Structures are given as structure tokens and as C-alpha cells.
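Below is a structure I'd like to ask you about.
Note that one protein chain is taken out, while the other chains of the complex remain in position.
All chains are identified by letter, namely A and B, in their written order; residue positions are counted from 1 within each chain.
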Amino acid sequence: MSLELSHGLLSKLVRASVLAVFTVLLAFPFYWMVITSFKQNVDLYTMENNPFLFNAKPTLAHLKFLFSETRFVRWLGNTAFVGIVVVAITLVLAVPAAYALARLAGRWGERLGIAIFLTYLVPPTLLFIPLSRVIAFLGLQDSLWALILAYPTFTVPFSIWLLMGFFKSIPRELEDAAMVDGLTRFGAFLKLMIPISTSGILTVVIFAFTLVTQEFVYALTFISSESNQMIGTGIPIFLVRGDVYYWGALMAACLIASLPVAFLYNLFLDRFIAGFTVGAVK
Amino acid sequence: MAVVQTRNLTKVFKEGHLGAVNNVSFETREGEFLVFLGPSGSGKTTLLRMIAGLETPTSGDILIGGQVVNHLSPRDRRIAMVFQSYALYPHLSVYKNIAFPLKAQKVPKDQHRQKVEWAAGLLGIGALLERKPRELSGGERQRVALARAIVREPAVFLLDEPLSNLDAKLRASAREELERFHRSVGTTSIYVTHDQVEAMAMGDRILVLNKGVVHQLGSPTAVYDDPADTFVATFLGSPPMNLAELNEVIVGFRPEHFLPSVNVTGETVPLRFKVENTEYLGSEWIVSGTLVGGKLDSKKVVSRLPNAQHLQLGGVYDFVVPTRTLKFFDRTSQKRVAAKDVTWQ
Partner (left out) sequence: MAITSAPVKSVGASQSPFLSTAMFAPAVLYILLLVGGPFLLAIFYAFSDARIGNTELHYVGLENFRSILQSPSFRIAIRNSLIFTIGSQIVVIVSANILAIALESAFRGRGFIRFLILLPWVAPISLGAIGWKWLLDSIYSVISWVLVALHFFKPFSAPMWLGEPQLAIASVLLVHSWRIIPFSTVILLAGRTAIPKDIPEAAAVDGAGFWRTQLQIVIPMMRPILSVAVLFGLIFTFTDMTVVYILTAGGPFDSTQTLPSLAFTMGIQGSDLAAGAAISLFLVPLLVILAYFMLRLARRAEVS
């Protein structure tokens, strides 16, 4: 709506206030993470101090603690490793499947696609109990491979849905032209569709990776030892010693783990939205 | 019913750049169907939207019914607008679409039905009241848009290229319906189009615009037979007027006035014409080629004839232009000047 409202100044003011209120409400916890990460413990835990000020000098002690005396770096590594492998598995399973369902299988392809999407609605909080037994049966308990095995159950369905919509938006004539030029159907897929679809595939990569970093239930259920934790579980659980919360280090860890994901997400936001709304917005 | 007037109206979108609308002043007549005609980018739509209140002018005044309305929002200007896409509310029935302006202006509910049925009756869509817009054809949608516009009995109608989304066959009948509609309600209307045929057919007067500037305001006869400058002369009429630089002036003559000499009597200018291409359109022929000999040798010209079967490609024939149909334009200002004596050879 680009209609120039005749009551320009008032509406601008109202909009600015609305944005200010919501931005503060939504972003404040992260701002507070920043502040807390750099405040000395003395400052943090003295009741009389105004928490909005640095009553003692800012400190890097929490960061030092985090990186040298906890397994934080290891958890980052674990998450990255699981993320990369799961993304690879997701691509191998979802890209061909999405193509086949979008192009080759006709009406049944459409239906199968919807059925696959509906499995996305079967939540980890339902499957985690039986899956934990399957993992134990396979001898994968407390192993990152348990997560690598389980995570595609939610990355693949949504990726298929997203890519189906994406492939459908590419005109069929392109592949027809390629096949007239001599490529086989599969050759057209490899040499034509995949290169054209780089942005869709990139979106799937980002999306699947962020899903891995955000996951909690499986990581909590399958992994027990401290060194095998993911960041989503290691930070809330193992940065607490006994009943004592190391808030400074905790907040620093939260910040470091959240920001890269946030950047990636923002870059691909439009595609992500398209994935959710591809059916509804016509 | 009111008169729309603008005074030195200007709209600049980008600082330092030429305005979309530059210093436009004009005045409609009561009840007339005025057409804003111009190519895309000429500012005609911006001008219309400023009159509607959807864009704020950079400078200048807009008056409706003698009252300056610059600061008034669209709802307070007593205008109605028909958009290019008709902008029907897709989730409301035809009845509710037409009733919406009444609801918005807080007309008492018991009057709604009567007014909606009056408007629908005027446009012959009484049977469609319970349908949704997506179930309607293009022509039906236009009628709903018109009904929604008329139901408030506005002082001025504004129409933004409402026929351009219809396919060719439908366009002609929709155009006729619009003309009939205007005759029956008689509200002052401003109609924007880039199609000069539409403008000529529908307009009581035509405001010819280019690059935000008014070139001419006049009846169809005036802009066609008495163009104010070369832009108007070539924009109206298809194929466009033949223009040639001769001596100190630009001379122009329309293709339908460039005919074989045998068919024409009276004072004429003789021109030898080499035929290079002929197009048979069914009702007439379009013949293009070049002039041979004289000062305008090799000049490309076009002729429009009822009958050209006898003309051979590559053949050279004696053609003429009646002197009284010649138009003269100043070479620098491009504006129309009085007839001059020129030597053609």
C-alpha cells in the first residue's frame, strides 16, 4: 500500500512508536545477552547496581572462560559437522525427489508431495521415544551419528515441499528444448535443472542447516556425554555446574551461537517465506 | 456535476529531474468526457491520480467545483475512480462491492439496497449481484466497477485506462457501453488512455500530453485537423502524418491526403512516388515508398488508399497532395505556423 496518507506526520509517528515497542520487546533479550557477556560477575550479582550501567569495567573473562574451560568450541564443531552431513543427505534425498514429484509423476506426484509434507507435521516430540529405542538398538546412543540419522526426518519433507514449488516455477519448455537437443531426461535434470536451481538449492541448504542448529529434543534425548553435545543442548545444560548458572558465559555462548544463524537466515528470508506460502499466495 | 480545473500543476518524483507533470493548467467543461491522451510516461496517469488525491502535487492547485482540493483526501473530493484492473474486492459479492462506498461513507443501511439496485439496473447487472468477481467476465467486471463508481453519485468520474486489460474484440463493445453510460448519467468524466483511436471515438475534447507537458487541448476535429505541433500531428492518426523538412519549415500531410493524381481535383502539389511496400487491410490499402525527384527525393512517405491493386512494387506514379490539407510547422519550435509558400523542386 503506497497510498500517501494525508495525515502524514501523525501516522509516521504512530508507526515509529509501534516499531520501537516491538523491536525492543523482540530484540531486548539479545541486547541483554551482549551486556551480560561483558559484565564482571561482581557487577552482575550485586543487587544494588543499576543493571543498565557498567558499574565495573567490562571484561572478557566470560569469553575466556567459555573458550578455554568449557567444551563450547567442541560443541560448535559438533553442530557444524552434523549440519554439513545432514545438509548433504538432505540434498541427495530431496532434490531428485522434488524434481520427480514436480515434473514426472503427474497428479500422483502432487498427492505424494502433499503426503510427504504432512509427515513434517509428525513432531519430534512424538517420535523421540521410539526413535531413542531405535538408536539404542543400532548402538548409536551418545553418538553424533544418531542425530545425523534422525535429523533428515524433518529436513527432507520440508525441503521437498520447498523445492517442488521451486521446480514447478521453471517452465517445462526448458527441459523439452534440452531433450530435443539430445539430452536424456536425467541428463536434463543434472545439466540443466540443477544449475538453474542454485538459489532454490542454496535456500534448502541454509534452511536445513538452521533447522539442525535449532533442534533440541533429539539432541537432548540421544546425546548424553558432555563432549558430544550440540550447541542447543550443551549450552543450557552443561554451562550450569550443579545448580549454579554461569550467566556471563551462558549469555556469551547464546550470542555466539545465535548470530551466524541469524545472518544466514536473513539472507534467504524471501525464499524461506516462499516455501511456506507457495500454495496459499496465488 | 462539477468542473475540474488545475493551475500550474507540477509533480516531481526525483529531485533535480524533469517532473512527471510540468506546469499543467486546464479546465474541463461541465458534463464533458475529457480524454487525457499520451504515450506511456507522458504523465497522464500521474495527472489523474493527483486529481483523485492519490498523489500529492509538488506545486500548483487542483480545483473541483470551484473549490481548491489539494489538501483533501480522496474520500472528501466527491470523485469516483475506475482503475485499469477495476480493483474489485475479490472476497465480496458484487452487491457488497457496490455497497462498499455507501458503507464507507456511512450512508444509512436501509438506503443501501435501493441505491445498489439503482446502480446495478443502470448497468444491467441486476442478475449478477450475488456473484463474486472471479466468476465474472471482463465486460461484466467493468460494469460492476462502473456501478460501484456511480452509486455514490459523484461529481467527477476518473477512469484510468479501463479498456486496456480487455482483449480486442471485447474492447469495442465495452467502449460503446462506456459511451452510452456517459450519455445517460452525464457526469463530468476524465478518461486516461494511450490509444488515440479510443480518444478520438470517446472524447468530447482531448488533452494531448507528452513528457508531462500539455501539447493541445481540443475537440477530436481540432487535434486531428488542426494539430498544434508535430507531436500532436504524428500522435493522432494511424499511420502517422508524413513530415518533411522543406526550406525553412516542416511540411506535413496525412496519408489519406496523399493520393494518385487521377482521383483528385482542385489545387494540389504534384509528387512522384515510388511504391516499395503495399499492405491490404481489407477496407483499405497502406502503401509505403519514397518520393522521387525534387527537394524531397528519397523521402519515405506513406499513403492510405481505398484501392491500390493497380500499383506495382517498384513502380513510380504521379501522386498529389491537396494544398489546403498541407500543415506547416516551425523547424525549431515544432509548433504549427501559418501556410507558407514553399518550393518543392
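As a working rule, a residue touches a chain if its C-beta (ideal position, glycine included) is under 8 Å from a C-beta of that chain, and two chains touch if they have at least 3 such contacts.
All of these numbers come straight from a predicted model, not from anything done at the bench.
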item	value
Shown chains that the omitted chain touches within the full complex	A, B
Residue touching the undisplayed chain, where the options are A:Gln40, A:Asn55, A:Ser143 or A:Ser258	A:Ser258
Touching residues (missing chain, whole complex) on chain A	1-3, 5, 11, 15, 18-19, 22-23, 25-30, 32-33, 36, 44-45, 47, 50-52, 92-94, 96-97, 99-101, 103-106, 109-110, 112, 114, 116-119, 121-134, 149-150, 152-153, 156-157, 160, 172, 175-176, 179, 185-186, 189, 210, 213-214, 216-217, 220-221, 231-233, 235-236, 245, 247, 250-251, 253-254, 257-258, 261-262, 265-266, 269-270, 273-274, 276-277, 279-282
Contact footprint on chain B, counting only the chain that is left out	52-54, 73-75, 79-81, 83-85, 87, 89-91, 100-101, 103-105, 134, 137-138, 148, 152, 167, 170
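We adopt the following convention: only the chains that are shown with their structure count from here on.
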item	value
Chain centre separation in whole Å, for chain B relative to chain A (CA means)	55
